[in-house]
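Take a look at the structure below.
Every protein chain of the complex appears in place save one, which is left out.
On to chain A.
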Amino acid sequence: MVYIKEWNKYQEAVEELYLNSPKETRYLTSWRHGKLVLKVTDNFTALKYKTDQASDLKKFERLNRSMMLKMQNRKETTTESK
């Protein structure tokens, strides 16, 4: 289980993993009183990220959105700043 420490690196790694196997990759989140753990796996490799920082919440939400769009095979629009 690889824990990646920096968010930017985690995001890049996750997007690459998803592009390689879009059918198998799944995105898991677990949260227990103040600690957030993300895991993205395609049944061969797993990438994890954990945090307890409120500042990571926004990034987490952006990642949620981009993951869902990828899974649906939709293209992201540039007008997302809300």
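Operating definition for what follows: a residue touches a chain if its C-beta (ideal position, glycine included) is under 8 Å from a C-beta of that chain, and two chains touch if they have at least 3 such contacts; residues count from 1.
FYI, contacts and distances are computed from a predicted model.
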- Message: I notice the complex is incomplete. Of the names "Ubiquitin-like protein 5", "Elongator complex protein 6", "Signal recognition particle subunit SRP14" or "Sodium/hydrogen exchanger", which is the UniProt protein name for the chain that's not shown?
- Response: "Signal recognition particle subunit SRP14"
- Options A:Y3, A:W31 or A:F44, residue touching the unrepresented chain: A:W31
- Item | Residues from chain A at the interface with the omitted partner, ascending | 22-23, 25-36, 51-57, 60-61, 64-65, 67-69, 71-74, 82
